[in-house]
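A single protein chain has been omitted; all remaining protein chains appear in their positions.
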Amino acid sequence: MEFPAAARPGRRRRVGVSCIATGTAMAITALILIPSANASSHREAPLIAGDPAVDNTDVWAFTSPDQPDTVTMIANWQPLAEPNGGPTFYPWAEGAHYDINVDSDGDSAPNLTYRWIFETQDGRDGTFLYNNGQVTSLDDENLLFRQTYDLLLIDDEGNEQTLLEDAPAAPSNIGAASIPDYAGLTQQAVIDLPNGGKSFAGQGDEPFFLDLRVFDLLYGGNLTEIGQDTLAGYNSNTLAIQVPKSELALNGNPEANPVIGVWSDTEKQTMRLTPGEENPTGEYVQVSRLGSPLINEVIVPAKMKDAFNASQPVGDAGNQALLDRVTEPEVPQLIEQIYGLPAPAGPRNDIVEVFLTGITDKTGDEINMGPLNSQLDNADVNPEEFQPSDQLRLNMSTPVTAAPNRLGLVANDMQGYPNGRRLVDDIVDIEVLVIEGFFRPEPVAAALLAGDVVNANQSPFLDVFPYVATANNQSVNSALGGQVLPPGVPSGPLPIPTGSGLGALGLIGIGIGAWMLRCPAKDLARGQVPPAVD
Amino acid sequence: MTTNISAGSRRRRWFPIAMITAGVLLLGTTVAGFQGGFGAPSPLAASLQAGEPARDPLSRMIEAAQQELRDDPDDALAWAQLGSAYVEQARATADPSYYQKAQGALDRSMQLQPEGNGEAMIGLGALANARHDFAQARNWALGARELRPATGEVYGVLADALTQLGDAEAATAAVQRMLDTKPGVAAFTRASYDLELHGRTDDARLALQRALRDSHAPADIAFCRYYLGELAFNAGDLDEAAAQYAQGRAATRHDTALRQGQAKVAAARGDLDQALAGYETVTNRVPLPQYLQEYGELLLVAGRPEQAAEQFTLFTQQQRLYEAAGSTDDLAVSQFAADHGDPAEALRRAQAEWERRQSVFVADAMAWALHVNGRDAEALTFADRAASLGWHNATFAYHRGMILAALGMRSEAQDQLTAALEINPYFSPLHAPRARAALDELRSPA
Partner (left out) sequence: MNRALRRLAVLAGVIVALALASAATAAAHPLGNFTVNHYAGLTIHPDRVEVLAVVDSAEIPTLQQHSQVDTDGDGLVSGPEGQRYASAQCDQLSAAVRGTVDGEPLRFAVRSAEVSYPPGEADLATTRLTCQLSAPAQLDEPATLSFRNDSGDDRIGWREIAAVGQGVGLPEAPVPARSISDELRNYPDDLLAEPLDIRDVTLRTVPGGASSLSPTAPGGIPEIAGIDRLLGWGTDRFTDLAGARLTPLVGALAVLLSLVLGASHAALPGHGKTLIAAYLAGRRGTTRDALLVGTTVTVTHTAGVLVVGLLLSAFATLIGEQVLSWLGVLSGTLVAVIGATLLRTAILARRGSSAASSPVPAPALVGVAPGHSHGHGHSHGHGHAAVSSDRAGRPALLGMGVAAGLVPSPSALLVLFAAIGLGRTWFGVLLVLGYGLGMAATLTAVGLLLVRLRDRAELRLARARGNRFLTRLAATAPTLTATLVLIVGIGLIARSLSGTL
């Protein structure tokens, strides 16, 4: 039935009014729901509790410069550990599995796992102090809180061999007064392994050097936020192990099978809630994982991080979301957006080679460097079983460079990252160049070559195992995010032009005007201007 | 017609030159004065900088997120993380102004990224839990689970909501999933609660000890110590409880819950003055309804009915304020009204809550509300419901015992009341004596 013309607009109006009313009602209702404090005592447990003790930060693997028939692997945990970290400091998580995994046949499953398991001896008895006097040795009775560890070597069939039992770990660097010579303690904590090699567990200077503002729109969007080693002065918990190459190589033959892949992970034991169980403890679940540096920060987006941390390398090849992030990385797009440098065309199989397979001629021919660090080039590897995955791949036969170049492979230093990773390799600069297509035939914009202008760690590395610089004991002044504004930038309300300012302006104005008009003073006083000016 | 400037020009030029020089000099000094002012940050920033740099990880994370957002206000992820951190900080400091900030930050995040914003959904779920809107929290958590099935916090929010909604099996499953995804403080504390609710007190203690081992932030240490203390107290072990509370206070100065625990222990030991002083401090700082009610009851026991009445008035006013702000806590009001207010209101509130959620907490409230209204047969069904999980709760047992006594089931009542006093002879300064009296009366020949 046709509504009469007069009623139709009325109907529309009514609909409109009801819509507005509903909308307003909803809006006001939303306004009303202002959150209040706890109304009653339903238990509110912590939700965002970080677990930095089991948080992988970095992995390094390189041929030991002073013992070239061994490889040193270093893994770090506990990000941004400030040197004045009392009273809890930075103990290792008891009972957790701290692992360094080695894959020598390229199937992305570990052939060897070195596992550290820590135990605490807490002699503090009611106080919070770690020590009650100076600590000069690892078994100093003044050290009240100690940790020891068992080091296990697990093969690919799960057989465990105990390499070390109850070995002492170096404590956190409590401070200069408590531990006057932490370097000495570090050396005391270097324990020889039964089958050749050494192990170390303790604190060290944070070896990673970069300007963390790389994550702030790539240095603030205009390369102004560079030059500051944001990690300078921090410490981290370090596990280091030095083992003969023959122990790591496939079939014990480092000449035929020189390439190994390395990554680190952490596992923690869960609990079983199933009713009736006597002992509620459960199995070990993986909570963190790291191979190539910055993958977790740069390639894996925020929404995938937790899943990535729980995943195994063996699953990377089937993780399409991850593969897409590698073949179509976000960083070059950002660089193009911010700096206008065109991103190299996809798919980025060169990055796949660098991060997921190792540089080789056997997977397409993206990078023309010959066989370098892929397990595919190991003689005894079955290429059918090869799986790409995120690992740090080291060719153990690459000779040690006498004068290492921080730009690694990019500067033709064959021993440098991404062929393994040395402490001196400038990861950010290398990775930015790689991700911008350095290893492709196309040239890379020179603008990026300067990078973050943080070219070295603030403390020099040691020449001997464990190579990381000694843990710091001075507090870090610039806490992350502590500075609200860059210095010297005005941000407050405009100051009133003071009397003197106004006066100054007036004077200058008058002066200029008078100059222009060239009138004698007495004429000015009389308020006259000459009829002509030249 | 040109003016002859060459002759008198020099004389004429001195004036402008002098003026300009003077002006420039003056300007220089003025600008230099401004230079000092140039560095002056805006008042808010100045106020921030006046404080010390934050020490604990949560405060550092908040500072870092705030700084990031000042530079790039369109970062949805940072807003979500900031919002979640504010919710956490509200819990840790008991400062309610964080809730509004959390809401604002999370809303901003959702505005910037309405689809697929798992982090913001987790934060909104946590906020909903804090505001007792458990159904809403569950919805947020389920949505976030679709997006982030590998993220532990999702299951934390879900577990909290499901526990309070009364879906016990699903709650346990959620906690288990959280344990298997991220076995840390957050998971272990929830595991402890789940185990405790199912009567597995020893395992609950183990879980809290694991949580304590993984705790770094002072607030987390305080939490673990408080609930270890509670486990001990609720089992009648006063010494252990006192030790745990004391250790917790050594870790953090201002935790109000730990003070309340110590006040409870003092009351149980008969030291009323110390207990009352403790409760006064506690209610001055964080006047939770639970604390106000306990304080009032302790004042009744100490023979100060007028002061008790003051606390009860405060309780009522506090509830009115909550309601004015749009949040309701029918459970707390029902429990209060049953003992100190209008029985009819107690029942009304309990029923309203029961409609919303059928957890063991509400079942017990229903049972007691029905009891004070004389409807003990119905009360018994609810009391049975409250006991269904196996929780060793002295108050529940007491309620059940009193209901049975009212129904004339003397031997069952005796069993229950005895059980209540065995679990914790100090379960309430007001009701424990009543339980004893009832027990004596039941034991004497009828």
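Assorted remarks:
Lettered A and B in written order, each chain numbered from 1.
Heads up, the rule we're going with is that contacts are C-beta pairs under 8 Å (C-beta built on N, C-alpha and C of every residue); 3 or more make two chains touch, one makes a residue touch a chain.
It should be emphasised that the depicted structure is a prediction, and the values quoted were computed from it without experimental measurement.
Contact with the chain that does not appear here is found for just one residue of B:Ile62, B:Ala141, B:Ala191 or B:Leu370, B:Ile62. Residue B:Glu310 is the one among B:Asp271, B:Glu310, B:Glu345 or B:Asp415 that touches the chain not shown. Considering the full assembly, B:Ala94 is the residue among B:Ala94, B:Met121, B:Val265 or B:Ala438 that touches the omitted chain. Even with one chain removed from view, chain B keeps its contact list with that chain: residues 15, 18-19, 21-23, 25-32, 34-40, 42-44, 46-51, 59, 62, 66, 69-74, 82, 89, 93-101, 104-105, 108, 281, 283-287, 310, 313-314, 317-318, 320-321, 323-326.
As a working rule, only the chains that are shown with their structure count from here on.
Separating the centre of chain A from that of chain B, both taken as means of CA atoms, is a distance of 33 Å.
Taken together, the chain A residues at the contact with chain B in this complex read 32-53, 88, 93-94, 128, 216-217, 220, 268-273, 275, 280, 282, 285, 287, 302-303, 306-307, 309-310, 479-485, 487-493, 495, 497-498, 500-501, 503-515, 518-521, 524, 530-534.
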